[in-house]
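The other protein chains are all here in position, but one chain of the complex has been omitted.
To keep things simple, chains are lettered A and B as they appear, and every chain counts its residues starting from 1.
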Amino acid sequence: MNEVTKIDGIGSSVRRTEDKKFLTGKGRYTDDINRPGQVQAYFLRSDVAHAEIKSIDTKAAQSAPGVVGVFTGADIAVDKVGGPICGWVVPCRDGSSTKEPPHPLLAQGKVRFVGDAVAVVVAETMEQAKSAAELIDVDYNELTPVVDFVNADKGAQIHEEVPNNCYFDWELGDEGATNKAIERAAKVVKLSVRNNRLVPNAMEPRSALAEYDSLDESYTLHTTSQNPHLTRLVLAAFMFAIPESKLRVIAPDVGGGFGSKIYVYIEEAVCVWASKKIGRPVKWTADRTQAFLTDCHGRDHVNDVQLALDENNKIIGLRVDTVCNLGAYLSAFSVVVPTILHGTLLSGQYDIPAIYTNVKGMATNTVNVDAYRGAGRPEATYLLERTMETAAKEVGMDPAEFRRINFIPKDAFPYQTQVALQYDIGDYEPHLDKAMEMIDYSNFEKRRAEAAKRGMYRGIGMSSYIEACGLAPSAVVGALGGRVGQWESASVRVNPTGTISVFTGSHSHGQGHATTFAQIVADKLGIPMENVEVIHGDTDKTPFGMGSYGSRSLASGGSAISKAVDKIINKSKKIAAHLLEASEDDIDFKDGKFVVGGTDKEKAFGEIALAAYVPHNYPLETLEPGLEENAFYDPTNFVFPSGTHIAEVEIDPATGVVEVVDWAACDDFGNLVNPMIVEGQVHGGIAQGIGQALLEDAHYDENGQLLTASYMDYCMPRADDLPSFKVGYTNTPCTHNDLGVKGCGEAGAIASPPALINAVIDALSPLGVTDMSMPATPQKVWKAIQESQSVAAE
Amino acid sequence: MEIKDSYELPLPKERVWAALNDEQFLKKSIPWCEKLERRSETELAAEVKLKIGPMSTRFTGNITLSDIDPPNGYTITGSGKGGIAGAASGSARVKLIEDKDTLSTTLSYEVSAQVKGKIAQLGSRLIQSTAKKLSKNFFGSFVKQLEDMDKS
Partner (left out) sequence: MYSTKYIKPNSTSEALEAIKSMGEGKFLAGGMTLIPTLKQRLASPDGLVDISGCDLDSISDEVDAIKIGAMTKHASVGESGLVKKAIPALAKLADGIGDRQVRNRGTLGGSVANNDPSACYPSAVLALKAIVHTNTRSIEADEFFTGMFETLLEENEIIEAISFSKPAKANYVKFPNPASRYAMVGVFVAQFNDGVRVAVTGAGEGGVFRHAEMEAALSSNYNADALSALEISSEGLISDLHASPEYRANLIKEMTKRAVV
């Protein structure tokens, strides 16, 4: 029959099959979709940060040209539609639970941040909706805004339900043992760091298109979501109290999320509600300003760190006291990010016998803060790796050696940390060694001296990070306060001609699942990748799944696909045994063929598929016809990627400009399915990390006005801010999933900020500079140089 | 953000103080003021059409006088809503100090300004310069009017 077909299987850098449509502008995003009779929604938003609403007069807007409806919080309240819910809560030190104030779809009596939705205007066109919104008169009684989250407990109370503006006060670890370690330490290294606030800036702004079918009383929502099934669950069960079957959620092509599209936002819910109220499809699409104002922001922590060392410079204890800003309302995963996803990472790659952390989550009059690429893990890695570098310098050790003597030894796995996690496997020295070799660490001082001759300050900095991703198992997630399962689903349908349709609960919004997942199936079935189609993003087509976030798609979603394919192979063997008149035990499956062991009798995979759907010669008495299998996979543990990144910078003292001149990243992601896509993920992650470390900063003024709400002032990384990255890998395959894979999507963003800031401080160390906050902007670096020189002059 | 400046006027303090409370004077001093009406001793309604580069927005709002300490000074606060552009307010603490020997008066002011909404979100680079410019325009033309009157 066929010639031997080249299988683009696991480990092959296949070009992304989805890119043709994206690169030719043929992607189909929510805003590209239009329905007959569609109207446009525009949200009138508060331009004050904290105020009571005395009155809202919508009369003039109601009768403006093209207006179909104008609604306020009062209309939502009449219909008793619930607001977005918090998906994860944690216990507080005093025994109480996280305070969960209501988050109304449209403001009820009060506005709590600039951008809070006060009313929605629905009109024939967006311009008409905007014009009508200008006619709405809102009378505010302004209250003192709370912007400084570190002192938010002393500010005006934002929610009745949240005393002292503290949503939670959580702890993890053994405080007594940790404090004792600090007391008896030969040296305690202290550091305070701030993790700057970031705006996610997905390329595609959020959008929603809701349609109500009055005949079967059901809704269809197209939306920019990373997890359409969760969106459906939350909207149906918690907000509208309708059966899930009456709501179809479709997340078509989605242009980036980085976490910001995990949650159900009020706009989606209002569109769903208004589509029934008005009886016409309702569309809303954010412009860039609304994206800045209303997408959940990321990070925004301050951490006080104490690292205790014994006389041999071995770590004996770590205490971290964190205050974080969660914004005006509790977003879906805002609580888990700075607690479970942050506190549990504090052991890093190190053997630390005592760890304690306390985290206070504060309410402020700023937009909600939630997951952003890395979500909690970049914050933990930043404080830890900044402290490791500082400690090394304080004790006079090479930072690499200081890390090395504190690494968890490779024979200690599985390793139980003092902060709840058990690392299944890892080996940290090889990636440290390899990264040092890639960047030519041993000759760095020569490069520093050469740069000095040119009047430049050159520095090197590293970061050895660990990441816990692919959250699991569900039982542990539940015990830690999670209100969701953490499994993933797959349905693999073999079509009669042997082509495959894979339905996944994961969601691709840039990750390249259509390619990676097809490679897994092609590899396992020995068929060409072109024969595999991956379908995602539609609750009517795909099995219930958890979507994509937290670097979980390959480890959880890919593993589920692998398990479903195993079931296909098992059933196919039974069919092959029947057709080949052999015992099932004698059937081997190899290179897409079912062979009777020791004979030349064989059936190709396609023949089996056809037999399953045209079962004329088929064991119908013992086997169902058809060839389609489901798998729901609940991993037994997180996966733990790790690695070392080393940054090299040059600083121009005349301007303070930091140039990233070299970068070595050596990561252990376990087995790689598509190394090219993995490398792309690493590049993107590092770019975002460099953005955080050097450029990006969401800045609210003291009145709660976002002053960086456009690209005039919010600084995104551009290609010319980045060096050519050197990327390498080590591999300790994950022990508990079939593919031996770990996550790679967030690693770059986790690893890179501390490496870069460590390099900046190293460069300036000849001047006596020992600290630098993010972002290290030219002005800030220049000022630090000036101050060090004036200190030197005194 | 704080902005300070001062002017020396060859006039007695009482004269400057009177002008500071004369709405005709104020109206001519407020840049691009289209309407100014006294509502009470301490409150005036104002309409200003502000042009910054290509932006052109009409602000409607109030001017209020507080911390009144005749004839030594007051705080003059203007706040207005600019519709879709957002809102802006500026407050100037004005002090008059007379030099008895020369019978001249030093008018000093300290301004703090706040903007809300779109102008804060999109125009942050221009806030400080604009506030400074508007203060200068206001006090500059106020002083010039007084000087011109004095000359004539």
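Operating definition for what follows: contacts are C-beta pairs under 8 Å (C-beta built on N, C-alpha and C of every residue); 3 or more make two chains touch, one makes a residue touch a chain.
Because the structure is predicted, anything quoted here is derived from the model rather than measured.
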Touch with the missing chain holds, among A:T30, A:N365, A:T515 or A:T777, for A:T777
Filtering A:K246, A:K567 or A:H699 for touch with the omitted chain leaves A:H699
Among A:D19, A:D32 or A:E127, contact with the omitted chain is made only by A:E127
Of A:V282, A:L707, A:L739 or A:A763, the residue touching the omitted chain is A:L707
For chain A, residues touching the missing partner are 127, 130-131, 289, 654-656, 695, 699, 707-708, 711-716, 777-779, 782-783
Where chain B meets the left-out chain, the residues are 1, 52-57, 84-85, 118, 122, 124-130, 132-133
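One rule holds for everything that comes next: only the chains that are shown with their structure count from here on.
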The distance between the C-alpha centres of chain A and chain B, rounded to whole Å, is 49
As the complex stands, chain B meets chain A at residues 83-84, 86-87, 114-118, 120-122, 124-125, 127
Interface with chain B, chain A side, in the complex: residues 47-48, 114, 130, 134, 289, 292-293, 701, 703, 705-710, 712-713
